[in-house]
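Showing just some of the chains, left in place.
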């Protein structure tokens, strides 16, 4: 009988293994695109808030330690280089809160600028993802605090999942308002 | 032998229980963010259609019974208060279909205004969710029915899942075109 029992326990172990595997793989195959995409969409949105509200630490937290920001020819790699770039961008920001219109002309509150992401296309392969998306920005850095479209372009992203969390590994930024930063004429997507 | 069988059946029951639990918890842990986020994104989009097409009943259906609309200092709680607010907003809407440009100046069709949501950030904890997102609006309430950006701001939302359906429990609306309604300068996100 013990021999039979051994066989049975063995079968149960195998069953358990098979079912565990089928569960895991089903979970990976069936649900993972949605799960990964949901987390990446959240990452993309948090990036925008951090950018517009000049929250440098949160902005950096969306990148891997050796992540790259690439504005067509200009590259910043790693948190320290990106931090310096953000600081200087902040000081020169044309639509930042730091440089409002002349005091006599402006309303009593500071101007704001906002970047938006749309049309997110994602190809996900395990712990790596490739992304394409549009961005555009508007702001109210004018005496009436009127909403005005300011610029647009697209992103070409590489993302990786580190310790269960999606991060940017490389973000290339194209901008259709600056001759040197415009995107390719070929569809960058698939 | 029966004793052994009892032990075996018991083990199988335990195995079944463990695997059932691991399935359930995996489903909850692994897939629920995507599932909840998908339903909340749908809610956010349906809210916008209802708002722009003056569909008050559908707008109300996106809120819990004691849900709150908060425009920085002004609050409406519960479906009846919100309904009254929407009715009066509709009558005074600067870009509503009710007040087109002077007849001799306008094209033959009524103006429209549209609100859009982008950059949705969501933190989900069981049946509760906290959201941040950007909104902006455009319209064509001018003689040429030309598309013009009209305003922008951000949302700070509290949502709850009631009977399997996500609803707004509180929506705070910031608007960068009105001095009294502008948002905080600190990143409202995480």
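Every chain is named by a letter (A and B) in the order it is written, and numbering of its residues begins at 1.
Convention: a contact is a pair of C-beta atoms (placed from the backbone, for glycine too) under 8 Å apart; a residue touches a chain by one contact, two chains touch by 3 or more.
Owing to the predicted nature of the structure, the values given are computational and were not obtained by experimental measurement.
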item: Number of identical chains forming the whole complex, with 2 shown; value: 3
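Throughout what follows, only the chains that are shown with their structure count from here on.
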item: Rounded Å distance, chain A centre to chain B centre (Cα mean); value: 22
item: Chain B - residues contacting chain A, complex; value: 1, 4, 8, 11-12, 15, 19, 22-23, 26-27, 30-31, 33-35, 37-38, 118-122, 132-134, 136, 149-152, 176-177, 179, 182-183, 185-190
item: For the chain A and chain B complex, residues of the former touching the latter; value: 1, 5, 8-9, 12, 16, 19-20, 23, 27, 31, 34-35, 37-39, 41-42, 44-46, 48-50, 53-55, 58, 97, 107-110, 112, 114, 116-118, 138, 140, 145-149
